[in-house]
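Every protein chain of the complex appears in place save one, which is left out.
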Amino acid sequence: MATLFSKPHAMADVPLHYCPGCTHGIVHRLIAEAIDDLGIEGRTIGIAPVGCSVFAYDYFNCDMVEAAHGRAPAVATGIKRVDPDHVVFTYQGDGDLAAIGTAETVHAATRGENITVIFINNAIYGMTGGQMAPTSLPGQVTQTTPYGRDVKTAGYPIRVCEMLSTLDGVALAQRVTVDCVKNVRTAKKAIKKAFEYQIEGLGYSIVEVVSSCPTNWGLSPKDALEWLRQNMLPYYPLGVYKDVKEGESRE
Amino acid sequence: MSERVLMKGNEALAEAAISAGCRHFFGYPITPQTEVAAYMAKRMPKVGGTYLQAESEVSAINMVLGASSAGARVMTSSSSPGISLKSEGISYLAGSDLPALIINVQRAGPGLGGIQPSQADYWQATRSTGHGDFHILVLAPSTVQEMVDLVADAFDLGDKYRMPVMILSDGMLGQMMEPVSLPEKAVESLPEKPWATNGHKNQRKHNVINSLYINPPELETLLHERYKKYDHINKTEQRAEEYLTDDADLIIVAYGASSRVSRSAIDMARAEGIKVGMIRPITLWPYPVDYIEKNVNHVNSFLCVEMSMGQMVDDVRLAVNGRKPVSFFGRTGGIIPTPIEVLNEIKKIAGGI
Partner (left out) sequence: MPTIIVSENICKGCELCIDACPRGLIILAKDKINSKGYHPAYLTDPSQCTGCRSCAMMCPDVAITVEGD
């Protein structure tokens, strides 16, 4: 009997702490598969953020560093500048990347810092129990927007791929999701490409994964993915926002 | 003895860091430390190193954290308001057991304060460079030559104890020029760092650099272990210079720029027959309490001279522990006390003896 599918080597053989149906685990696996496919585990260093994926340092078998909230791109920069042969990735949520770490994100991108950023956008702060994120949708009810996000007082969501694609240092900015098998396959290709672009020295690469948070959205895992399709994807269209080799393509 | 050259404190410090094997500098411009960054921008590319101007002090210190995680000898420099911004990263460095050199060329505060020399960040450096239970090593040079000499020691101490080290300079020491001898030989090999996150090369288990310990007993145990290291440092790493303390009735305690002024005042007082000496702390953490202890019985009193409203005087009082009077004299807001002012203070106290 041959094994057709099993946990990738770069993913640690420990149970994940995430809530049932949380898509963090799918994305972790895709990153680990990309690391395995490219044979880079021995020279890869991952940076875990603050947020639900704060324990990511326990979930990958490559070397890992835990960064302060929002500072992952700066920490990644320090590691990458010590040895350009390091393959460095950050794993960041929407609060980490697009609120408290906006400056670090924008400047790492505009420097063309040769790192790979995996950005989980689930439009909410999960770890602290469901507060408004920089990517929460207009009208979205969260613990801190109990009457729905009012754009007059709470402002508008940030579209990260669109914003970063305007910067010259960015090699790849692609938005994917993992709501179904087909999209998981696309996400895997994007993540692998982001690592390949780093290995080729092309600059900053970001893959934004539109994700679900069943617990804090108050939905079953299945309904959360449907909510994602109905509400998130119209505001955050999937597609390639920048690709220095292949150009743009939107869905 | 190597050739003596005339150099600015900030630039001498930067060159000494390169000699000590530092090849990574991350910083952000702020007066009066900018010469360190400018010098590094010029020199680092010539020695195959990295100079990177970060988008903020917060980013710079986190770049330092990344480079240190990867095993590099790394530094940053700033001045008072910038150190406040770095305090997040310094706490994470300490909590992750990472070495790094942080320079504070102090200016007056609080807030934007002013750009003239000050020693008002003593509490920040020795008590609370960030949140949580931790210490960093703090070294205080008083001449440009000592700045050069302490840089190499700072890197070595940081690596030895796996903790951040601060050189607490000030706008006067950073900006002034003095003749210095730079190290004749650059450091060629640096200590092994088997804990570094520099890629496991399929030869070891993965390394993790982390300061998160969600389980309270685990964190408490770790902090106890770290404090054993701090205890050891307290016992073994105290440094101070004594000046004319043997027969002194009054001992001035002063570090950095204010110790230079105090030394001139002491010489003037001695010329008038007043027996005054000085303890000049070189390590501010660990505080050189042994030097106070050694002298506490034979003197009548202590005078702490600082360019602040009185911060280090707390440590002098703790060390003296009520056994002798401790008084304070300081100028602040960016003003350097004159030797005459200190002399007058000496006379006030000596007159009362």
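We call the chains A and B, going by the order they appear; numbering starts again at 1 in every chain.
The definition used in the following text is that a contact is a pair of C-beta atoms (placed from the backbone, for glycine too) under 8 Å apart; a residue touches a chain by one contact, two chains touch by 3 or more.
Predicted model only: the values in this text are computed from it and were never measured.
For the chain excluded from display, the touched partners among the shown chains of the whole complex are A. Contact residues of chain A toward the unshown chain are 1-7, 11, 15-16, 18-26, 28-29, 178, 180-181, 184-185, 214, 220-222, 225.
To be clear about the criterion, only the chains that are shown with their structure count from here on.
Separation between the centroids of chain A and chain B, computed from CA atoms only, is 40 Å.
Chain contact summary for the complex, chain B toward chain A: residues 24, 26, 50, 52, 54-56, 58-60, 62-72, 74, 88-89, 92, 96, 197-203, 206-212. Partner chain B is touched in their complex by these residues of chain A: 41-45, 47, 54-55, 57-58, 60-68, 71, 74-83, 85-86, 103-104, 106-107.
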